[in-house]
Structure formats: structure tokens, C-alpha cells
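Every protein chain except one is present and positioned as in the full complex.
Chain lettering (A, B, C, D and E) follows the sequence in which the chains are written, and residue indices restart at 1 in each chain.
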Amino acid sequence: MATLGLIGYKDASAEVRAIYDDIMATRKTDWINNFWQALAHDPATLRRTWQSIKEIMAPGALDALTKEMIYLAVSATNQCPYCIASHTAAARKQGMTDAVLAELIAVVGMANETNRLASGYQVEIDDRFKTVDG
Amino acid sequence: MATLGLIGYKDASAEVRAIYDDIMATRKTDWINNFWQALAHDPATLRRTWQSIKEIMAPGALDALTKEMIYLAVSATNQCPYCIASHTAAARKQGMTDAVLAELIAVVGMANETNRLASGYQVEIDDRFKTVDG
Amino acid sequence: MATLGLIGYKDASAEVRAIYDDIMATRKTDWINNFWQALAHDPATLRRTWQSIKEIMAPGALDALTKEMIYLAVSATNQCPYCIASHTAAARKQGMTDAVLAELIAVVGMANETNRLASGYQVEIDDRFKTVDG
Amino acid sequence: MATLGLIGYKDASAEVRAIYDDIMATRKTDWINNFWQALAHDPATLRRTWQSIKEIMAPGALDALTKEMIYLAVSATNQCPYCIASHTAAARKQGMTDAVLAELIAVVGMANETNRLASGYQVEIDDRFKTVDG
Amino acid sequence: MATLGLIGYKDASAEVRAIYDDIMATRKTDWINNFWQALAHDPATLRRTWQSIKEIMAPGALDALTKEMIYLAVSATNQCPYCIASHTAAARKQGMTDAVLAELIAVVGMANETNRLASGYQVEIDDRFKTVDG
Partner (left out) sequence: MATLGLIGYKDASAEVRAIYDDIMATRKTDWINNFWQALAHDPATLRRTWQSIKEIMAPGALDALTKEMIYLAVSATNQCPYCIASHTAAARKQGMTDAVLAELIAVVGMANETNRLASGYQVEIDDRFKTVDG
């Protein structure tokens, strides 16, 4: 159970409701998941986190699906159960198929492996990788 | 300096050279970066790792650039300096622009933040996120 | 369920009971949480861990509440569910209010974000930060 | 070297300079450390990150020194060299003595140890730790 | 519940069944644990992962028990609940006693502690540790 409990829409202050409304409108959904209901105990963090997420996850140089997949890749690497569950759902809503999910997880697994091969063998960075121009 | 040193092409066994050749042919490049030269002390791991990378990173349901970006997202999350340097270069070779890099890192940063907000508040997974159908 | 099960006070050896007694006396409580009951299968580790915790968490240059908050910050970063639950309770016992908890988690989240921005952009340490005198 | 290089004050756009000015004014300093100069390639992330840091790190329920210590605890746990160096300096500026630093690191070390003892033994969360009231 | 569900032996394709058969034969067991049943949705990853595991975990310069203990040490460090549970069982099958388990976890805990003491104090690598010859 969330440390401070959850704050549902009915019990929320006007300030929190306005953020909930924006979340639902932006995401074209009619419910608020537990993450936001837990954060609502700290309206300043709720507002700042939502504004950041809204800005960062909007399509730009990267499309929304790719951004959700990157979010999921980070969450799987960190082994955050809540985040894996919620961003798997979010990526699917953006169109992630099972085949894409499978390839995504395969890359995440492999990257976690070679990260440790590189550190385990104490491999030095190649000079060619150090230049600003790549 | 890599724990066991590096094995350059000239000093490599025929077995290792064959893998080096395949790496260069697959990647359309004429050099072998330190990671593989360090792994070459263990030809079985060199071969297995290369075969896995070659299979996983080939375009499929996801294109090669997206896969490299996911690789970079994992490496930045794990804070593996070698891997960040090498996969930044690899993603650029696949077409990652500076604008894409910036959005990618922004998502990685945000995901690492909300992963800890979720764990810090001990947020439980919503029932809607638990179904197989998402 | 803990790998080796839990050892309650009644079933504990005299050696383990003495440590349980010291834990309860030091913490001014009348029960032993699962962590210690799981460790009790290895009395040497139980004793060493308790002695270290007792020494480290005693008020010194830092007060007990600040130490518990740091403990919680680490546990949230590592996403250790048991540790987050137990140290949230411990910090509250030391006087952590909900407002303090909220600010603590906000800092933990932000630090985890900027840690990856720094690594993602491969930022070099400023010379001014390298001096012993700070 | 930072992936995209650093943008010094002289070479910065008016938008970036305004943020640099606010950073220096808020921190009562006359220079901009590499982190911000690297982020400046992405003005949106520079602005958002600075605004979040400014809001989160301002004294509130927790004082500025405690917040910097929590930041440092997270950075040491994540083993982010840049972040450890910069937040060690920042915490010292807020008054962290060597004695405080030593106790802080001792707590961080111990928390990282017991986090793995708890996970290694698969310890279940005590019912008493699950209640909202702690 | 696994994201894509589990694929039992009865419902598996011939390709997947052949891998299940090899897993059971190699491990001298008559069941397939959830990990492989979840991976079976991606036969390419199932095959590659099993082949790598089979090759890596076979006795060589290190015996099978030591390899399982290293696997468990990594899993406890990463705090992966599934992996800790499954590799605790696997190590026991290879002969890990409770006394060995206790010493293993003690080392894992201590290593996680000193890793952060080293990073927290920003300790530089000794020149003597940098030579290829160790």
C-alpha cells in the first residue's frame, strides 16, 4: 500500500483535480493510475512531475511510441515493478506489438550483459569514441 | 587498461580473426573497437557475444537506430562510461541527430526519476496494469 | 518467504536472544522485525550487522533522523521494497513528517534524474571540483 | 569530453544566458559548472532541469544542507563520478564538515549492504510496516 | 502475471518443445520454470538465451556450484526477486548448504558496502592495480 495512501478524484483538492483533469485529457483516458494518486499528497511534486512528463513525452524529434519504449527499457533495467507494468501498458496504447516488446526486451537484456563485460574487463574508451563529432 | 590487454588483428588467432572480419563486414567498418579486442582473450565469449549482438541488433520489428537508442538508454541508466561512448557513436552512425540524442537523454533522466518516486512512495500496481491484455 | 525462514525469540539460541534484547533495548521497542529474524540463521552476520548499524546510526555529527532519511534515500534509489518499508517506519519513529518525506523523495527522484543526464551527456568533472579543498 | 561539447557564457544564446544568470544569482557564484554547459545544447531540458532543481533544493521542510547530503547519498549509491564530485562541493558550500561527510558515507555504505542482505535472504515485509500510519 | 502469459509444454510449438526438452534433459528435471515459459513467446530469444546459459553454466575452469553462486550474487545485488528465488534453488540443487548461502550473502552485502565507500570518497585506482599483470 502506498506510504501515504492514494487520493482519488472525489477526495482531491481543486489544485489536484485540475492536474488530474489535464492528465486524463492529455492521455485521452478516464482514470488516474495509482502513481499520480500517491504523488497527490505533495501537490508541488505532482504538478512538477506531470508538467515534466507532459513536455518530455510529447512527440518531437522522437515519436511517442519510441519514447515509451525507452521509458520501459530504463524501468526494466532498474527493475521497478510498478514502472514496468505501467509503461508496458502505455507503450501498448501507443501501438507496441508483442513482437516489438520482445525485441525491446532482448536489446535491454543484451545491453545489460555487455555493460558488465565492458566493466568486468576494464575496457578503456577508444580514442575514436572520445571526439565531439563521434 | 583492459585487465588482460587487447588483442589486435595482427596478433589474433585465425578463430578470432574470422570474428573480427565478420564484425567489420557486418558493420561496414575497417577497425575493431577495444571491447572486442578485450573479449578476444576468451574466444568462446567473443563468439557468443558477437553472434547474440548480431542477431539482436539486426533490423526486425524495430529498426537499427531505435535499437541503438535503447542500448544507449540502458547504458546511461547503468552509467557505464565505455558503453555510453561506444553506443553514442553507433547510434550516430545509424542516423541519430543531436536533437534526437537530447530527447533520448531527457526521457532516460525522467524515467530514472519517476522510477524512484514510484518506489519511494511504495505505489502498488493498478489492477488494470496486471492483465495480460494490458 | 525468507529463504531460511525466520527465527522468533522463543526459538532463538541464547546468543541470538542477547542480540535481540540489545536491538529492542536500543530501539525502545518490544518486537524484532523480519530482517533480524532472517539473519539469525547466521549469528556471526547477525551480530556484526547489528553492531555496525548500532554504531553507524547512533547520533553523532548527524542526528538520528537525518541518518534514517539517508538510509531511506539509498533504499529508494536501490528500489529495495523491504528496506523502503522498514526505514520509512524507522524515520517516522524519529520524527519524519509527511512533508519531510515528500521533500526527501523529491530530492531522491531529482538526483536519480540528473545522475543520468550527467552520464548521458558524458560530462567531465570540472577542475574546481577535483581539489581536496572542494 | 561531453558528447556535444560545452557552451560557455560567451557563446550562449540569450535564452541560455538568462538561465545561466539565474543559476549564478541563486547560487551566489560567478561560474557555471560543466553540467549546465553540456545541457545547454538542449535549452528545453536546461530550463526544465534548472527550474526543478531550484524548486526542489530550496529550503522547505528540509534545510538546504540536508537536501545536498541526500543528493550526495544517491549519487554515491549510483556511483556517478560527476555527481559525487559536484554535490560534495555543493554540500560543503552549505556547511558540510569532514566529520559529517564521513558519517554520511558510512550510512550510505551500510544501507547498500543491508539492502542486499534483505534481498539476498528474500525477507518479507512485516505487516506492521505495511500500514499507512507506519 | 507475466506480460505475455506463460506457454506450457502442451501449448508449445515443436520448436519451443525441443528447447524445453533440452532444458529438462540438461538439468535432469521434469518441469519448466516460468522464466522459460514467459520467454517462449519469442522463440529466437528463448533459443539464444538457453544456448548461452547452457554454454556458460557448464562446468569449465569454474565448477557448476561456483557459477550458480556468482549468478545468485549478481541477482541479489540487482535485487531481482525472480532471479534470487530461482538461483537460490539452482545453487542448492548443486549442493549449496545453508552455511555456504550465509557466507555468500555476507560477501555480497560487504561488497555492496565497500563499493559505495570507494565511490563516496572518490578513491583513485592505485597504480599497482592498473598493470595488465595485476
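Note that a contact is a pair of C-beta atoms (placed from the backbone, for glycine too) under 8 Å apart; a residue touches a chain by one contact, two chains touch by 3 or more.
Treat the numbers as computed from the prediction; the structure is a model and nothing was measured.
Enquirer: So which shown chains sit in contact with the chain we cannot see?
Expert: Result for the missing chain's touching partners among shown chains: A, B, C, D, E.
Enquirer: Using the touch definition from the top, which of B:N33, B:N78 or B:Q122 touches the missing chain?
Expert: Once the missing chain is taken into account, the touching residue is B:N78.
Enquirer: Have a look at A:T3, A:S52, A:T66 or A:N112 and name the one touching the chain we're not showing.
Expert: A:N112
Enquirer: Spell out the interface residues on chain E facing the chain that's missing from view.
Expert: With respect to the unshown chain, the touching residues of chain E are 1-4, 31, 33-35, 38-39, 45, 49, 52-53, 56-57, 60-62, 66-67, 69-71, 73-75, 77-78, 80-83, 85-89, 92-93, 97, 99-100, 102-104, 106-108, 110-115, 117-126, 128-130, 134.
Enquirer: In the full complex, which bits of chain D touch the chain not displayed? Write them out.
Expert: So the residues of chain D touching the missing chain come out as 79, 88, 98, 101-103, 105-106, 109.
Enquirer: Kindly note down the residues of chain B that lie in touch with the hidden chain.
Expert: That gives, for chain B, the contact residues 3-4, 41-42, 44-45, 49, 78-80.
The definition used in the following text is that only the chains that are shown with their structure count from here on.
Enquirer: Going chain by chain, each one touching the next, work out the least steps from chain A to chain E.
Expert: The fewest steps needed to get from chain A to chain E is 1.
Enquirer: When every step has to jump to a touching chain, what is the lowest number of steps that links chain B to chain E?
Expert: Minimal hop count between chain B and chain E: 1.
Enquirer: Which chain's mean C-alpha position is the greatest distance from chain E's?
Expert: Ranked by distance of C-alpha centres from chain E, the top chain is D.
Enquirer: Give me the rotation angle that lays the C-alpha atoms of chain B onto its copy chain C, rounded to the nearest 5 degrees.
Expert: The superposition gives an angle of 180 degrees.
Enquirer: Going by more than half of the contact pairs matching by residue number, which of B-E, B-C or A-C reproduces the interface of A-E?
Expert: A-C
Enquirer: Check B-D against A-B and say which one is joined by more contacting C-beta pairs.
Expert: More C-beta contacts join the chains of A-B.
Enquirer: Would you kindly say which chain has the C-alpha centre located farthest from the C-alpha centre of chain B?
Expert: C
Enquirer: Counting only Cα atoms for the centres, state how far chain A is from chain D in Å.
Expert: 20
Enquirer: Roughly how many whole angstrom separate the Cα centroids of chain C and chain E?
Expert: 27
Enquirer: Where in chain A do residues touch two or more other chains at once?
Expert: Counting only residues that touch two or more other chains, chain A contributes 1-4, 44-45, 49, 52, 56, 78-80, 88, 102-103, 106, 130, 134.
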